[in-house]
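The block underneath contains the structure these notes are about, expressed in structure tokens.
Heads up, one of the protein chains got dropped from this complex, but the rest are sitting where they should.
Now for subunit A:
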Amino acid sequence: MKKLINAPDDLVDEALEGMALAHAELLRVNAAPRFVTRAEAKGKGKVALLSGGGSGHEPLHAGFVGRGMLDAACPGAVFTSPTPDQIFEATRAVDGDAGVLHIIKNYTGDVMNFEMAAELAREAGIPVEGVLVNDDVAVEDSLYTAGRRGVGTTVLVEKICGGAAEAGRPLEEVAALGRRVNARGRSMGVALSACTVPHAGKPSFELGADEMEVGIGIHGEPGRRRAKLEPADRVAEILMQPILDDLPFEPGDDVLLFVNGMGGTPLLELYVVYRKARAIAQGRGLKVARSLVGSYITSLEMAGASATLLKLDDEMLRWWDAPVHTPALRWGT
């Protein structure tokens, strides 16, 4: 394992210390329990957005704390969900008397820990709503699985709900918006190499030089199937086909196309994938109204990419375009 770490046990805390120093104007880091909040005073009467999950997905989630997006992020250990006390304390810290929206990716640990934290928060008199993101088409929805995983659409839920919350929309409305974004977003990912969880010290799966894992999540777990590595255009087809088949996208629909790097793939390659993914979407008569290309929800140093397609409506478009000022995403004023 070749990584720039001091000791695996100190990794997350030291990274957060560095983040607090680098973005002192945007963030505050609370050490015990561990959570990140905006530096500016909490907004009275503003719905607070809280997201969380394992570390190792940077810039998700702490990198999206700031104006127009999240109020708090709860990082767990690497690929491990945060604990209920972390989530509860962060919820209490950012509640501005308008309630708190929890944005949760559909992984068993995250769901259970957020569930317990929400119980604690409601007992303390804080209104809490949750949006569960489960957009991954690689996992077939059936009686036999815990449902689809939450992946790329999480970033879009956080940005769009963040815009609405910043504009003073009430909790139920922001939550409903988040659920709508999730219902209309679909993702699919592929890995060209595995990542190494620092505590484990070796790659989480072995992949031959000419192989790829199709249908991966974001936790270094193996995907749905292994296949021979193909050129970028063909990989883009493999990613886009199941997405387009899953949601009833119709010709003329406005969509947001998000091509995400898994951590170890350069932007140079992501743009090649984006180019083909866009052509495929347009071939279906879709209008790519907004785009995002870059590494925003990652799996440590895993090489690979995911594609996310969101069917937009006017409200989503409006809040997507609203100003955002966070360490990892910034536009508008």
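Going forward, a residue touches a chain if its C-beta (ideal position, glycine included) is under 8 Å from a C-beta of that chain, and two chains touch if they have at least 3 such contacts; residues count from 1.
By our rule, contacts and distances are computed from a predicted model.
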| item | value |
| --- | --- |
| Choices "Amino acid ABC transporter permease", "Acetolactate synthase", "Dihydroxyacetone kinase subunit DhaL" or "Putative gas vesicle synthesis protein GvpL" - which one is the UniProt name of the chain not shown | "Dihydroxyacetone kinase subunit DhaL" |
| Touching residue (missing chain; options A:Val29, A:Val139, A:Met188 or A:Ala307) | A:Val139 |
| Residue among A:Gly63, A:Gly76, A:Gly304 or A:Pro327 that touches the chain left out of view | A:Gly76 |
| Sole contact to the chain not displayed, among A:Ala15, A:Ala39, A:Ala93 or A:Met116 | A:Met116 |
| Absent chain, residues of subunit A that touch it | 33, 54, 76-86, 107-109, 112-113, 115-116, 138-140, 144-146, 149, 197, 199-200, 202, 204-205, 217, 219-222, 224 |
